[in-house]
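To start, the structure itself, in structure tokens.
Note that one protein chain of the assembly has been removed; the remaining protein chains are unaltered in position.
So, chain A:
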């Protein structure tokens, strides 16, 4: 690997931007493809697939055998609301390798006794969220049921282009939320990105089952190609 490629790879990784290194294993020829450049690449279909799966692998192009090594950032999950569902959601997400943070300004909720081993931020979203560096590789879930907490958090998630945004509440609750968010400057395209009611419809009842429904929906958003994603939604 050329030093310039290694430097660029490390810089992209530090910035939490995905990169794929394409290596011809017969002769060592190598190039780096940034996620942003995949659409214009001759191998775009293969590159996009490997990146979506977060998996490295080999492809054959003519007579050449190429190894595609995927370097994708660790996904984060930000949970707004240290509620009962979150107590089930946080450990489940961690078992799926997400870096989890729980945010809730209500210290009675955001207590270490209720969330052992989970990073907790007992602050309002305007203070809690900027240092978390919420980005595209972040799933963002708002479950406090309190507009004072959920709404500003959702506006932050829109700005940061999170790959998944979900909010707890019935269709009726969500319609009211959409009105409030629009009044605060959110676009219809932002509102459309919120998964609400949250989670895949699997008839979940208990907090743990709702957590499973949420993680299933997040997984689908992360892994399915765009067309199948629409069908699942």
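Assume contacts are C-beta pairs under 8 Å (C-beta built on N, C-alpha and C of every residue); 3 or more make two chains touch, one makes a residue touch a chain; residues count from 1.
Criterion: contacts and distances are computed from a predicted model.
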| item | value |
| --- | --- |
| Candidate names "ABC transporter permease", "Xanthine/CO dehydrogenase XdhC/CoxF family maturation factor", "Protein glxC" or "Aldehyde oxidase"; UniProt protein name, chain not shown | "Xanthine/CO dehydrogenase XdhC/CoxF family maturation factor" |
| Chain not shown: contacting residue from A:33, A:72 or A:110 | A:72 |
| Residue of A:54, A:91 or A:147 in touch with the missing chain, whole complex considered | A:54 |
| Residues from chain A at the interface with the omitted partner, ascending | 1-3, 6-7, 9-10, 13, 18, 23, 25, 27-28, 30, 54-58, 67, 69-75, 96-98, 137, 222 |
